[in-house]
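In this view, the complex is presented without one of its protein chains, the others remaining in place.
And then subunit A:
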Amino acid sequence: MARAGGITEAVNVGIAVQADWDNREFISQISHNVRSLFDFLVKFEATTKSKLASLNEKLDTLERRLELIEVQVGTATANPSLFMP
C-alpha cells in the first residue's frame, strides 16, 4: 500500500509539474502576442505621424499658393482696365 501510495504521489507531482509547464508556456505565448501587438501599435503610430506630417506640409503649401492666387486675382479684378481690349 505504501508503495502504491508513493507511486500515486509521484504521478500527481509529475502531473502538477506538467500542468505548471503548460501554464508557463501559455503565459509566454500570451506575453509574446501582446508584445507583438505592442510593436505593431508603435509602428502604426510612427507611420501615422509621418503621414500626418506630410499631409500637414502639403496643406501649408497649398494654403500659401491659394493665398498667392487670391492676391493675384484680387489685383487683377481691382484693375479691370488690364482686361480691356
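We adopt the following convention: a contact is a pair of C-beta atoms (placed from the backbone, for glycine too) under 8 Å apart; a residue touches a chain by one contact, two chains touch by 3 or more; residues count from 1.
Following the convention adopted for this analysis, contacts and distances are computed from a predicted model.
Chemist: Given the options "Protein DPCD", "Uracil-5--methyltransferase TRM9", "NADH-ubiquinone oxidoreductase chain 4L" or "Protein ABIL2", which would UniProt use as the protein name of the unshown chain?
Modeler: Options "Protein DPCD", "Uracil-5--methyltransferase TRM9", "NADH-ubiquinone oxidoreductase chain 4L" or "Protein ABIL2" narrow down to "Protein ABIL2" for the missing chain.
Chemist: Considering the whole complex, not just the chains shown, which residues of subunit A touch the missing one?
Modeler: Touching the missing chain: residues 23, 26, 30, 33-34, 37, 40-41, 44, 47-48, 51-52, 54-55, 58-59, 61-62, 65-66, 69, 72-73, 76, 82-83.
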